[in-house]
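Every protein chain but one is kept in place in this view of the complex.
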Amino acid sequence: MTGDRAFSDDIRAATVGESRLDACIQCGTCGGSCPSARDMDHTPRALFAMARAGLRDEVLRSNTSWMCVSCYFCAVRCPQEIHIPDVMYAIKSIATREGIVPERTARDFSRTFVDNIHRYGRSFEVGLVARHYLRHYPFRLPGMAPMGISLVTKGRMGFVPHRIRGLAGLRTILARASQLEAGDARREVTV
Amino acid sequence: MSGYLYYPGCSLAGSARAYAESLTAVLDTLGVRLREIDDWNCCGATEYLTLSPLAGYALIGRNLALAESQRNGSDTLVAPCSACYVNLAKTDRYMRESPVMREQLNGALAADGMHYTPGAVAVRHLLEVLVEDIGLEELERHVTRPLTGLRVAPYLGCLVSRPDYDRRWARREQPLELDRLVAALGAEVVDFPLRTACCGGHMTQISPDTGFELIRRLVEAADRGGADLLVTVCPMCQMNLDAYQGEMNHHFGTDYRLPILFFTQLIGLAFNLDASTLGIGSEVVSARDALARIGVEVPTVEGEPAPPRRAKRSQELPMPAPLAEGDR
Amino acid sequence: MSIAPSTSPFEPVVLAFTCNWCSYRAADLAGTARIKYPPSVRLIRLMCSGRLDPAFVLRAFASGADAVVMTGCWPADCHYRIQNVKALRRFELLHRVLVDLGIEPERFQRVYASAAEGQQLAAAFTRIVDEVRSLGPLAWGRQPGIAAESEAPADEPSTPALEGVPG
Partner (left out) sequence: MTRAGRGAAAPAEPRVGVYVCHCGTNIAGMVDVEAVRDWAAERLGPHGVVVARDYPFMCSSLGQELIEQDVREQGLNRVVVAACSPHMHEKTFRGACERAGLNPYLCELVSIREQASWVHTDRDAATAKSKAIVAGGVLRVREHAPLEPLRVPINEATLVVGGGIAGITAALEIADAGFPVHLVERQPSIGGHMAQFDKTFPTLDCAACILTPRMVTAGTHPNITLHTWSEVTEVSGYVGNFTVKVLHRPRYVDTDLCTGCGICEEKCPARVVDPVFEAGIGYRKAVYRPFPQAVPKFPVLDPESCIFFQRGTCKACEKLCPTHAIRLDQQPEEVTLQVGNIVLATGFESFDARRVEPYGYGRLANVFTSLEFERMSNASGPTGGRIVLRDGVTQPQTVGIVHCVGSRDRNFNAYCSAICCMQSMKFAHLVREHTDATVYEFYIDIRAAGKGFDEFYQRVQDEGTIFVRGRVAEVTDVLHLPEEAKHDGQLIIQVEDTLVGRQRRIPVDMVILSVGLEPQPDAEEVARRFGITCSSEGWVIERHPKLDPVATMTEGVFAAGCALGPRDIPTSVATGSAAAARIIGRIQQREMALEPIRATVDTERCSGCRICNDLCPYSAIEFDEARAVAEVNPALCQGCGVCVAACPAGAISGTGFSDAQILGQIEGILMSTNGTGGSPATEPERAVPA
């Protein structure tokens, strides 16, 4: 098994900030610290070993990065100061770019969220939760009704989304950024 | 000390309106002026970076660019939401660190004629501003209704003291700033070792079993510590612990009723501000019973069990002293 | 520059004065650890950065150096107690004079490196070479007034401009 030896370079390039991924000593502090480790099919440590072994496909198909909650416990505890959450974002973005969806629920939640931003410039909580639950947890909706009603009656759920004035400008910024990212997909983003 | 730039974030304009109302009321009392950034946009939480990092950072960068152009003398940008705070702070930090990042983000911002100079604004969380800039003594000076007898679990969640790449917090796992603030209000701080544990973030949306377990742990630990209520500094934490507490109870067959308030609501109460101006009442798990204790003289009533205290045995070995500021 | 690698049009010559106790050993350490830096950096050993006579710097520029670096112990760690602080004062003064003479500030720099800091020293050398490479060759030596200065005989090291500069 030789694997894709350029893969960890790709991850490093896609990581914003310095990844330090090559410094991993496989101690497992990340996997031990992770609050969502039990949902992951590989611990972060194992994922990094796989990445270094060039198991590109298995890494991109792993749900590990999608289960990351960005709590940064791993980042502050890592004895090698690896920027683990940023590496997770990088792996997710490579998977997204290549159309690999290991974790539909998480991916869809992100998408719905991002979609709202494109529509309004801000997050629209009611729309977000409603769309997400209808799609993934329709059976949870009845159980959640009391909470929903409570939030609504207490004025915590607005039904009219706020649209920012500079939405058109924001969209051009995001479009330009996406362009830069695509053109730069394999170039070093960090220094 | 007047004049902070203010980035409320989407939740404060929506589900966490109580946070927005209470922080406004409290800062008004303290005479601190906030200037909301005009036409800010969503920071993308953790979701945008997932799909497209550069666009995610550009999204955040637009807010920083707006802040810079609207500075007008104030160069501290306050974010009350922990996720917004960390996003803004990280973007600024990475732009400072990496010339490539600086060039690319400003390239994207230029599409709408915008620009951000890294370091132009100092991004800080509301908690830090209250503790560091305004100071506990100043807060204490405004306390007219000490929260005597109220037992509070201080909960920071992630993202305030972590990742903290600029190392502004002495402790990143057990910071005591919120504890000190709660104590300054006259309330009793319960031992709450999970003060920076994860609330589950979006796990309630993508992996409910894990999300509920993370919520349970926090609620259980606060309950074990004897807390009347838990205070938080982040709308996401508040939402998870408050709104999903019922579903969590249902999932585990438990019956916790732990009110979750924003720390600014608690400050407001200690300042003797009207509960309605602080958004109290909008919490899903009602804080009525817990708050009934405030303002009432609560001496050590007979019959009420004294706080548990382990009998000191002669053979007990001494404990190390807590880490002091001067220790290296 | 004739010794430059053929790929680059201009490769500066950087002369670094080193302290026998710290930076010279840091350079030894960089060697032992095979840490790389550009070959255009050449070292001269002194016992202390405090030995650096302004005349050495002027002679170096006059003889073709594109930049001169004074390296030495960290301020509190001088092998000779406090002599590097005197060196620092002299450096600041000379730096000002050189800038007045039209030399870019990047061409005369100082770097601290303890005997253990081979990596840091190599990194500083690399950075300085990059900076000087972008400045281009030093044209100063061809200015008539200065050229005359540099032709002072070897046994008259103190130049009039710096005469009487105490440490």
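The first chain written gets the first letter, and so on, giving A, B and C; residue counts start at 1 in each chain.
Criterion: contacts are C-beta pairs under 8 Å (C-beta built on N, C-alpha and C of every residue); 3 or more make two chains touch, one makes a residue touch a chain.
What you see is a predicted model, and the numbers here were worked out from it, not measured in a lab.
Within the whole complex, touches from the chain that is not shown fall on A, B, C. Only one residue from A:33, A:70, A:110 or A:150 touches the chain missing from this view: A:33. Contacts to the hidden chain, counted on chain A, fall at residues 25-34, 37-38, 42-43, 45-46, 73, 76-77, 79-81.
For chain B, the residues touching the absent chain in the complete assembly are 171-174, 193-194, 213, 216-217, 220-221, 252, 313-323, 327-328. Mapped onto chain C, the footprint of the missing chain covers residues 1-5, 13, 15, 21-22, 24-25, 27-28, 30-32, 34-40, 42-48, 50-56, 59-60, 62-65, 73, 76-77, 79-83, 86-87, 90, 114-117, 122, 137-138, 141, 151, 153-158, 163-167.
The rule is short, and it goes like this: only the chains that are shown with their structure count from here on.
If each chain is drawn as a node and touching chains are joined, the picture fits none of the line, ring, star or complete shapes. Mean C-alpha position of chain B lies 52 Å from that of chain C. Taking each chain's centre as the average of its CA atoms, chain A and chain B sit 23 Å apart.
Residue numbers of chain A whose C-beta contacts span two or more other chains: none are found. Along chain B, no residue makes contact with two or more other chains. Note for the complex: chain B touches chain A at residues 10-11, 13-18, 39-42, 44-59, 61-62, 90, 94, 97-101, 104-105, 107-114, 158-159, 162-164, 172-173, 197-198, 200-203, 205-210, 214, 243-244, 246-247, 250, 281-284. Interface residues of chain A, counted against chain B in their complex, comprise 14, 16-18, 35-36, 38-39, 66-67, 69-73, 75-76, 83, 85, 89-90, 92-93, 96, 103, 105-106, 109-111, 113-114, 116-117, 121-123, 125, 129, 132, 137, 140, 143-144, 146-147, 150-151, 154-158, 162, 164-166, 169-170, 172-178, 180-181, 184, 188-191.
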